[in-house]
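Only a single protein chain was left out; the remaining protein chains are all shown in position.
Order as written gives the chain letters A, B, C, D, E, F and G; numbering starts at 1 within each chain.
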């Protein structure tokens, strides 16, 4: 009953193969909470259907081992990718507040690479040592979009929004403990930002931030 | 002690007159919780300092009356503006789920107009009657950015994110009652969206959504 | 002191043996947080008392092994059942948004099977690829009730409620991470739905959704 | 650009005139947060378009006065209706825990009347005096669906779910103060119910409960 | 600097040895989050100081093994006690909604036994099968106080409060999953109870409920 | 259909006239959210039925005026009572942390008076000036039960629970602002108390606290 | 029964007259939620008892009018004070993020003045225009303590904590709307701060911040 032009029924999923045509981005696979078999089945179908970029996020070591058997992959952090799109000339800064944000930052990085863009990592510029951020501003002057990650009180994207003119995507992370409440505090902080034009994705959603950036870059080419 | 090149001390505020240079947008005045006198003082200083676009949001009727004495203004909903920037050729769709979202939609609309852009209102296309949204898609094909507002369960931006390729800014609104929890439900829903690349601003923050759009349009010119 | 006609005292429980007479459904056993011995005692008593359908949900592998010794069982996902009721001619669609909802979907499926109904699984039709859902509508036209599961932002049941006339039972699932808040976001979203007539059960409560469906089917025969 | 067969553009709204065809129920008007003019415009268009039952909920006295000028209406509590559907032979019990739930109960009542069904009010049977509920059970034996409202701790629907076999729609109300938290406590209580097959709509959503009941009754005829 | 008449400094704690004199109950040891060594040190000091009843709650198997070396103990569930007070003639009903509440119920039971009272367990009388509770009422007619435990929606104590005249102590338990929110739902439900005179202790606090009962029994003798 | 021996149908309510027989306390009327007419109807029926003590809480001035026409009443704060029970010899201390708790304290006081007991007010002994509480301890040595009210951080009942042996009923009040969160902070604080045997009723529920006290006093006579 | 050396019983309160001796600060009167009469009674008693500084916060215009009749007062914002302590040579910076924080800032200011200290207001230096804060740093180099107020996302105190060495007291304010959640977002943000040594008082608690500053200044003299 499924339209073969738009969907592909694998053993366990109904893959949205027309997504790239509609919204400029292919479906990705969130591996968390899926069995190794489910992940392998879905990725294999995507590769078979000729999807132009295949992205699997939040993979466990066991899943990674099995997925790599399908076809050699790129791995950054806990993200695996196959068949990257041709390189664009777009740069995206990925600015994080501290080392604990790296797992989320690398998810954004891997996703952007698969879409052909150039991620520019700017690490460890939390606002407690503000000069680090001010010193680092020239590092991402050439970036068309800025992704800013922070856990704990999540001030970094707010401060950045007062300093740079680029589109800014905030990502609250679950870094921290206690009153960080697993990222909820950073999320609320970013959503209530006093600085104009900060738009935010969900907690730890590095993939979503990269997609928001891609939507913008799409308009530039 | 304040650098006259970047700040302007009015009777009640320290106005950030270099903001347009830094981030491409002037400071705006949130009138809610300010006295009539404070609002008038700040707007007057902005006009005196030659700020290229002056925006005052969430004005009460009393404040409006006083502010209009300073200099004739444009009024859309509860937003007043003076000195609009020259027109760009950029369109921004403002898609709302229902009539109750209009106060927030008009705040975005007024802000975009002051910045020189063309807002494209697409009203009352909530997902309970999905064909309304599907029918309306051509109305905003030419828009470079889509702002999507919804209260209650806030599904509209998620559904849109699966249908269009443009950058998408979600705005949760406080429309609804009971389980809408003054917009908190819509906010959570948009932040947890299963659709890729939806970025979100705070509850009822029409101004912030317009600023996020402006950051993107800035990159296009 | 317990009335033998309505209760049965096992070693650890006071089993409600008149429940089928009162409300058309037998008591089921929620195995989570119970010891293997408690589960076995309760199921054994239910089988001994001649309960016409016996259902044990959220069983661990250890519990399953012991329970299967009592009498051969049907197993779907983490639900075990014994002594199914005679088949009715009622179909119930179980529509889920993604593969991660399957553990909850199978709990509903197993419960319906034990009550004699025919579950119609409609998998992986999340609203990010809306055509999947639109294409799949004919698959469940014959179903008297629709159970709709979704995690993350939980929009699927709301969208469905604008498309089909059947009774609709929403089930928020804990699929997702971060801002999904273990299903709380999906729950709030479904409860604040802008679409008319969506009724909702608790997070991950596949069993409860099947019971809500059964109450409706009861009225049809 | 709107399909005239399915939508009707009034001055302020995009009315979903095909809703009855799709889901068996017409669009209704939530008047709260709308201006008197917006309400009048929408109701007038619905009447003009020949919608078979017109329902306006949460009307203020000012709105009511203006709406009644359009065409004489039925008024129950804060709900106005025009053009009722032909009577069915279906009864729906509306069971409430206390007098403070009446504003929500009457919203359900008015909606059911407009759809042609017979509401059976069962008032003031809160579980603190359990015999009131037990005594009242025969009052709604003939009802095909039971709507149960409660505020405060919201136990009534749970207790009912163990006593009757009918489909059961719970409605948490904002009755009570303090720890009732404007209905949130009753909502959580109903969603976590230990009794099987209770499905729940949003806080104070009498209209939604009536729609859920109507979906079920639709299957019976 | 510590007054030897009221405190006893062990290696790790400042034990409140005058507590029985002041409030009629000795200090107890919450073993959760303490090391084996800390627990042993504190219990040993209490035994040495001649405390008239020694109670250790939430013990792990490792802690239990070490504590039993100090002096043979009574063990009920995860509570260990030494040196019970002389028997009173007071009975306290411990009514629970289901088997999953037993770990909390046994904590109350062990504490009451150490204080010399007679616990009357009334198990598995959840309100989904109301007749179980009604049938069981005579079982605890002789009890001077009723402790009522429930997880999930926590209705049991509310229903009981409408049926019996005794002092009633509600204990929300973390039994259940999903919308039970680890006992928060039951807690809110009990605190917002529509039935008069239900007083409540914290989630899973069986020990606290027994102490509240003891304060009442103290007044009777 | 209502049993005349246990219920009384007034125009708007189903009054639980057997409540005193069952649980030793009559039904009371929560006037908040009820119309003047509903309040008058219910109180009149209670007086007609011969209820031995009639209590109406949270009355507005308009309601008070109308209710007083039925029969002269006692008024304390916002509570009206008629037909007090014969005096017992029981005293109940009502200890509050500050002047802002008085509206809740007087609700407890009025309820106890109607039941025949002697309230002992102990005002303004918040823990910020601990000696006030220590000095006041002799004032309520003769009280069989202690009701302790506090808003803000709600420490008073916890501190009291370490000082006195009587049964203790905590009442969180909505006194305070900001982080007091309308009593939620005090409620959580009291429920997590480190002191043994504190039992708690809902926010601002002075009536409920008095009923909890009455259940205890009932056992003493 | 009250010790005359430490308490003073007025008509409505038990005034803690030994507080200055114990903790170096007199009791203050929170007028919100008190009647005009209660406020006047308490302030009059404090003046009579010779309290060395009398402070009344959150006064309404009606209360102010009555209180001023007792004795001429100092008024700053909604705080009234009588009998200031002799001037110290201590300065306290009161740094706020925007004009909407002024009502809280003036409460701190008035309290410090009554205690003899010199408040140094530094207004409108929100982090969206960071140079305003950096430019203003010399304004409060001589302050021994810094009080930093912010609403919305509450980043200001965190950024300050990375720039200055002084003791820092954060005050979340309820400025903002929507996702500011009446100050809860700012509170969480400040408590989860990534910058070392920021200590925080409750939402809008300008009085408390001044008291925290006074405790520190007390150690300096």
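Going forward, a residue touches a chain if its C-beta (ideal position, glycine included) is under 8 Å from a C-beta of that chain, and two chains touch if they have at least 3 such contacts.
Keep in mind that what you see is a predicted model, and the values were worked out from it rather than measured.
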Thinking of the whole complex, not just what is shown, which of F:78, F:158, F:205 or F:219 touches the missing chain?
F:158
Of G:29, G:42, G:128 or G:161, the one touching the omitted chain in the full complex
G:161
Touching the absent chain: which residues on chain F qualify?
97-98, 126-130, 150, 152-155, 158-159, 161-163, 176, 178-181, 184-186, 188-196
I need the residue numbers on chain E that touch the omitted chain, in ascending order.
1-3, 6-7, 12-14, 16, 18-19, 27, 30, 32-34, 38, 42, 58, 174, 182-184, 187, 202-205
Residues of chain G (touch criterion as defined above) contacting the omitted chain
19, 22-25, 28, 144-145, 161-169, 187, 191-193, 196-203, 207-209, 211-216, 218-220
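Everything that follows uses one rule, which is that only the chains that are shown with their structure count from here on.
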Where each step is a move between two chains that touch, what is the least number of such steps from chain B to chain E?
2
Between C-E and B-C, flag the pair that has more C-beta pairs in contact.
B-C
Would you indicate which option in E-F, A-C or B-G repeats the interface seen between A-B, with over half of the contact pairs matching by residue number?
E-F
Inter-chain centre distance, chain C versus chain D - centres from mean C-alpha coordinates, in Å:
26
I'd like the Å distance between the centres of chain E and chain G, where a centre is the mean of that chain's Cα atoms.
43
Taking the mean of the C-alpha atoms as each chain's centre, how many Å separate chain A from chain E?
49
Where chain D touches two or more other chains at once, the residues are 19, 98, 128-129, 161-163, 178-181, 184, 187, 191-193, 196, 202-203
